[in-house]
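Up next is chain A:
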Amino acid sequence: MPQTVPLSWYLILSAILFGLGVAGFIFRRNIITVFMSIELMLNAVNLSFIAFSYQLRQVDGHIFSFFVMVVAAAEAAVGLAIILTVFKNRATLAIDEVNSLKN
Partner candidate 1 sequence: MDAFLFFLFAAIAVACGINLVVQTHPISSALSLIGVMGALAVLYLLLGAEFMAAAQMIVYAGAIMVLFVFVIMLLNAGAETRKSRATFAKLLGVPALIGFLMTVSFLIQALLPRTEPVKFGAFTGGTAQAIGKKLFTEYLLPFEVTSVLILIAILGAVVLARKEI
Partner candidate 2 sequence: MSLLNLVLALPLIGFLLVLFLPKNNINAIRLFTLVLTLGIFVLSLGLTGPFFASGNGNWFVTDVPWIQSPEIRYHVAIDGLSLWLVILSTLMTPICVLVSWNYIKDRVKEFYAFLLLLEFGLIGVFVALDLFLFYVFWEVCLVPMYFLIGVWGHERRIYAAVKFFLYTMAGSVLMLVAIIFLYNKGGTFDYVNLVELIQRGRLTFTHTEQLWLFLAFFFAFAIKVPLFPLHTWLPDAHVEAPTAGSIMLAAVMLKMGTYGIVRFCLPMFPNAARECAPYIVVLAIIGIIYGALVALVQPNMKKLVAYSSVSHLGFVVLGIFSFNQNGLDGAVYQMLNHGISTGALFMLVGYLYERTHSLEIKDYGGVANISPGLATVFLITTLASIGLPTLNNFIGEFLVLQGSAQVNIWWTAFAATGVILSAGYMLWMYQRSFLGETNEHLKGHMHDINARELAAALPLLILMVWMGVYTKTFLPFVSQANARILEQSRSGVELRVVNQNPGGNVAAVREIPNAR
């Protein structure tokens, strides 16, 4: 067991988490879960930001991920409100049935 891991491992972890987010986005049918997958992806990105910040010894990466977090919060608020509305109108959370764009 090594004492330390290289920074790239953090990045790979970030990629894996991001991939999981994408997978959730693609395979899940529940809107809420899809939405959470997005959060997962954002988190994965945040991890890379902070990792790079460590590498460069600069705090700016933290600031970026801070902003990401803020945007995520705003997005969650609006997104969940939208989900509420969709549910009220269609009585379903299944993403396949929300396809009015098609026609």
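Keep in mind how these were chosen: all candidates are chains of the complex that A comes from, given by their letters.
Operating definition for what follows: contacts are C-beta pairs under 8 Å (C-beta built on N, C-alpha and C of every residue); 3 or more make two chains touch, one makes a residue touch a chain; residues count from 1.
From a predicted model like this one, the values you see are computed outputs, not experimental measurements.
Candidate 1 is the one, among 1 or 2, that touches chain A in this complex.
Touching candidate 1 in their complex are the following residues of chain A: 1-13, 15-24, 26-30, 32-33, 35-37, 39-40, 43, 46-47, 50-51, 53-55, 57-60, 62-63, 65-67, 69-78, 80-85, 87-89, 93-94, 96.
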